[in-house]
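Here the structure is laid out as structure tokens; the discussion comes afterwards.
Here the complex is missing a single protein chain, while all its other protein chains stay put.
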Amino acid sequence: MRPVYAFHGGIHPPENKQQSTSQPIRFAGLPQRLIIPLQQHAGAPAQPLVSPGQHVLKGELIGEPQGKISAAIHAPTSGTIDSIALLPVAHPSGMSDWCITLIPDGKDTWAPRHPVADFRQLEREELLERVRYAGIVGLGGGGFPTEIKLHPPLHDNVETLILNGAECEPYITADDMLMRERAEEIVRGMEIMAFILRPQTCLIGIEDNKPEAITALRKAVEGTRIEVVVVPTKYPSGGEKQLVKLLTDIEIPHGHIPADVGVMCQNVGTALAVYRAIRHGEPLISRITTLTGDALAEPGNFETLIGTPVRYLLEQAGVDYGATRRLIKGGPMMGFTLETPDVPVVKTTNCLIAATAEEFPDPAPEQPCIRCGQCAEACPMDLLPQQLFWFARAQEFDKAEHFNLFDCIECGACAYVCPSSIPLVQYYRYAKGEMREQLADTLKSDRARQRFEARQARLEREQAEKEAKRKARAEAAAKAQAEKASTPVDERAAKAAAVQAALARKGMTTPEAPAPALPDRAELQAQLDKAQEKLAKMQQALDDARNSNSDQVEKLERAVAKNQERVLQAEQALQAAKPAATPAPERQPDLTELQAQLDKAREKLAKMQQALDDARSNNPAQVEKLERAVAKNQERVANAEAALNIAQAPAASATAAEVPDLPTLRDQLDKARNKLAIMEQALADADAPEQVEKLQRAVAKNRERVALAEQALEQAKSTATSE
Amino acid sequence: MLTSVLIAVAVLLGLAALFGGLLGYAAERFRVEGNPIVEQIDALLPQTQCGQCGYPGCRPYAEAIASGDAINKCPPGGEATIHALADLLDVEPQPLDAEHGAAQAKRVAVIREDECIGCTKCIQACPVDAILGAAKHMHTVIESECTGCDLCVEPCPVDCIDMVEIQPDIRGWHWDKPTPAQRLQIIASDRQGATA
Partner (left out) sequence: MAFVKLSSPHAQGARRTSQVMQWVILATLPGLLAQTLFFGWGNLINVVFCVALAVAAEALILKLRGKPVGFYLNDYSAVVTGLLLGLALPPLAPWWIPVVAVFTAVVLAKQLYGGLGSNPFNPAMVGYALVLISFPVAMTTNWAAPEGLTAAPGFLETLSIIFAGQQVAPDTFTMATPLDVYKHEISASLASDVRQLPMFGDWVARGWEWVNLAFLAGGLLLLWLKIITWHIPVSMLGALAFMSLLFGWNPDLYTPLSLHLLAGATMLGAFFIATDPVSAATSRIGKLWYGAGIGVLIYLIRTWGSYPDAVAFAVLLMNFAVPFIDYYTQPRTYGHSKARRGAPGKNG
């Protein structure tokens, strides 16, 4: 006789099981429509494989598992897909979820099945794959995909396989009836699981309030190495952690799964589903659901197709909706209320209770907690529910977590015994939900922070790049100036400096990855010379060939063409290089440099002029001085203009290369236009007469500048097109 | 007589020195190295980077709080953030400063894509780079990264950005905190229903 251990706490609520065990399992029948939610399990929803209007056969895959933890769904009968839509589902929130609606055709035609007479002929992987595609999930209520569970972590060895037939919650008798009527199939299913897992011990745990089921199972396990272990009736002995403790004295460590300590629990209904999937090739399309509660005329257990509307199902048991006060999915301890019967039965719907107000009276008003400690005595996880309540109510979630809130299995034993009618479980659910939400928020805000910081860094980098570019330009200008001032240096150095400056100007857009260094002009010239030489040679050869051997003409022609192209390319490259590396054979001042000087002089002049104007109206004493200064500046401007003209003339005549490139010109034009617009705006806004006058002058100047820029652009364009 | 007084004084002085030394040592030896306060404050802020506080992002506001600014300028964080900050800084929680806006439900930006002209203005405004798109091409918001900061709404020249409240989702749902009043109310309303 195998010893049975004990777990802390637990309660003995009235069982109320006899109402639904008087009749054998009945078939619920085929409703008008079946509503099959895509998510009936833990993990990701199934991916629908059908479209409205499509005809499907019974057992046909209509939704395939998506991602690692997911389960397949199948058509429970043959018929036509009506829609895939958001419909109310059995969920404590009362919200809707995606469901496939199937209109049965009444023929109940099976899709081809692939039964396996002897599962030992199959590989384990093959068996697991079949379990996965049969859509089997934990039928005890958790709904965890069975195939995933049967794949324990590689390093763990399942030593004890436990079949959970405890069914400790009051009212529910689905597993009880299943064990009474289909013990043989359950045991076969367990053998398949054992074949996959190779455990040393196989146990079926069952509470001592189910003598018929115990007898049936004991008979069925004869000749196998499976042991039926009877445990005392106490809620929640059917909780996975509690049953493991009862049968093996092992506690599943916090944050681990049973497989981590060599144990695995499966529900008896799951074992049956595995058997049917392997032996008969039937996917999980129906389950046993207990219908009970005082509002039902004929309570009992029904074999129900997945997707059957609860309303239809309850009508089979003679429901009196007028007398129904609470409609519960699941048991009275852990189930949740349904606000409407227009939701479908899913794979985890083990029980439906249509309860009258007398059966489950509305909760009494919450009284203050007197810390009586009844809850701590009842807690099967050995928590301090009264402290958790205190923290949850005060929203001190960190303290609640410290008191192991997340070990709470929400069995409801504490709230059951609470003399102050405090809805303790709801407090814990609220606290857990809030904490999960906070965690999600923290993760999201961390991500937002990262993205924000990355963006800030990027903006700063761009700013720095711009700054560097500006600096480099200024430096280059300074260098050119210095060069101009210095006495003639040897030509190569000058060229190097010029190339450097050009590089600085051209290459600064991407300072970390400089553009391939511009080939220097001499080199380009050399290349061009070489290409021309080669071309000449080719031409020569071609001529020769034409005269002597006509065979090669074509080839040579092609070669000549190629070479001509090459020469052309070299010429272009040379021209491109020219504006960059403005040669200084006569030490000509750089054009831009001159332009800059001119601009500066003009600016200064304008300023002076303005000062002069001001002085004329305000300070006659300074007029003379200023007039002299202005005259001097005018002279300077004139000089600068002259110098520029001189410089421009040879540059323009020498090559067309000095023409500034189009985008730059366009840019300048845009800038000038912008400035003009700003000025005009300012002019429109201005009201003081002297300001108006000043602005008018500025506008006129700017208009001129724009016109100039436009002209320059036009010119550049025409040269570009003519080339 | 005098000697005993002296002895007493000496002993007391000795004890004072001893315990003073012990305390000093303990304070050094077991000093708790905390995060810099700015980091801790920043960790509590919601990171919407919306700038409603008047600072160009959450981190600058965290720095401002660390140097003494009020803790009630963050509408997206709402009461919860104010309480967390008050807790951290050991000050009294204050109500949200209405000047900086009111707390509202979590929202995300959604671009009405057929109206978008592809001007990239919203992309430049987004503090967390949660808008995708290129010039003259339609833009779209990466919803999972959007912090609901509103900053993209203003720059949009064609007003094609909506701030949409995040609808409760069946997978994110959880039970509310029970309120005694709520329970009593259920009972009261049901009684009425029963008599009617």
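Per-chain residue numbering starts at 1, and chain names A and B are given in the order in which the chains are listed.
Operating definition for what follows: a residue touches a chain if its C-beta (ideal position, glycine included) is under 8 Å from a C-beta of that chain, and two chains touch if they have at least 3 such contacts.
The model shown is predicted, which means the values in this text are computed figures rather than measured ones.
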{"item": "Option from A:8, A:455 or A:473 whose C-beta touches the chain left out", "value": "A:8"}
{"item": "From A:135, A:170, A:205 or A:300, residue that would touch the chain that is not displayed", "value": "A:170"}
{"item": "Touching the absent chain when the full complex is considered, from A:137, A:179 or A:369", "value": "A:369"}
{"item": "Residue, one of A:129, A:249 or A:382, that touches the chain absent here", "value": "A:382"}
{"item": "Residue, one of A:54, A:96, A:404 or A:564, that touches the chain absent here", "value": "A:404"}
{"item": "Touch residues of subunit A, complete complex, unshown partner", "value": "7-8, 11, 13-14, 92, 94, 170, 241, 245, 251-254, 256, 321, 324-328, 330, 332-341, 353, 355, 360-365, 367-374, 376-377, 380-384, 386-387, 398-399, 401-404, 407, 410, 412-413, 415-421, 423, 425-426, 429"}
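We adopt the following convention: only the chains that are shown with their structure count from here on.
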{"item": "Rounded Å distance between subunit A and subunit B, as computed from the means of their C-alpha atoms", "value": "23"}
{"item": "Subunit A-touching residues of subunit B, taken from the complex the two chains share", "value": "42, 45-49, 57-59, 127-130, 145, 147, 168, 170, 172-178, 180, 183-184, 186-187, 190"}
{"item": "Residues on subunit A engaged by subunit B in the complex (per definition of touch)", "value": "89, 91-93, 95-97, 362-363, 365-366, 392-393, 423, 426-427, 429-430, 432-434, 436-437, 440-441, 444-449, 451-456"}
